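Only one protein chain is missing from this complex, and each of the others stays in its spot.
Take a look at chain A:
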Amino acid sequence: MIEARNVSRRYGDTLVVDDVTLKLPEQGVTSIIGPNGAGKSTLLSMVSRLLPLSSGTVLVDGMDVAHTPGDALARRLAILRQDNAVTSRLTVRDLVTFGRYPHSRGRPTVEDRAFVEGALHHLGLESIAHRFLDELSGGQRQRAFVAMVLCQDTHYVLLDEPLNSLDMKHAVSMMKELRRAADTLGKCVVLVLHDLNYASCYSDHVIAMRGGRVAFQGTPEELMRPAVLRDIYDLDIDIHVLDGKRIAVHYR
């Protein structure tokens, strides 16, 4: 269970995350949505100890992230932020192998190798596994990083905009892969998403943020209503039901 208690983050006088208290579901796919600057990424970074809290506490399985040893957390929780710049010269397979670092400390075992090959396979990276990261497109690199995070094999997987720079085919297969991780492996996947329709079609639970606060929490069905979305985005959004899924149309 991931629990945030009265979590705030301020930069100077600006409150980016304002006294957020919430519990994330223990299993399934949870999406965090909201307009730019709502504090989604900041909240995710604080939950995953990448950013210190200005005030409040975050508990992961009862462990306070501010005081728990990093390696203990790394076997329970993995985080991937946007824009990962790597100075080292690595192949895709090297990068994915790093996902096993919390378990094997740089000496991968046969079992670790199997995890690596599995992650490469699930994200369709086998054909480019030997290529260097700096020779790849943004989308390919993004998939390689997600493969590394999945290879870490933690119960909690936190991803900040994992669909960034992915084409439609790869975005869909990424969401299917995350869905599979939640359904067959029982993992807790938390995503920051910008595309409402991915949130609607693939999540079990949605958290909407606005102005540093939680504006809405519930199922995708409850979220995908014009009145609810207007409050979050200040925009009139039509909702259509297609094949039982609620689809937002906001291009007008």
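Rule of thumb we're sticking to: a contact is a pair of C-beta atoms (placed from the backbone, for glycine too) under 8 Å apart; a residue touches a chain by one contact, two chains touch by 3 or more; residues count from 1.
The working rule: contacts and distances are computed from a predicted model.
Only one of "Iron chelate uptake ABC transporter family permease subunit", "Acyl-CoA carboxylase subunit beta", "FAD-dependent oxidoreductase" or "Thiosulfate reductase cytochrome b subunit" fits the UniProt record of the hidden chain, and that name is "Iron chelate uptake ABC transporter family permease subunit". Among A:2, A:78, A:146 or A:224, the one in contact with the hidden chain is A:78. When the missing chain is restored to the complex, the residue among A:149, A:174, A:224 or A:237 that touches it is A:149.
Summarising the interface, chain A meets the missing chain with residues 48-52, 69-75, 78-81, 84-91, 93-95, 98-99, 101-102, 105-107, 113, 129-130, 145, 148-149, 152.
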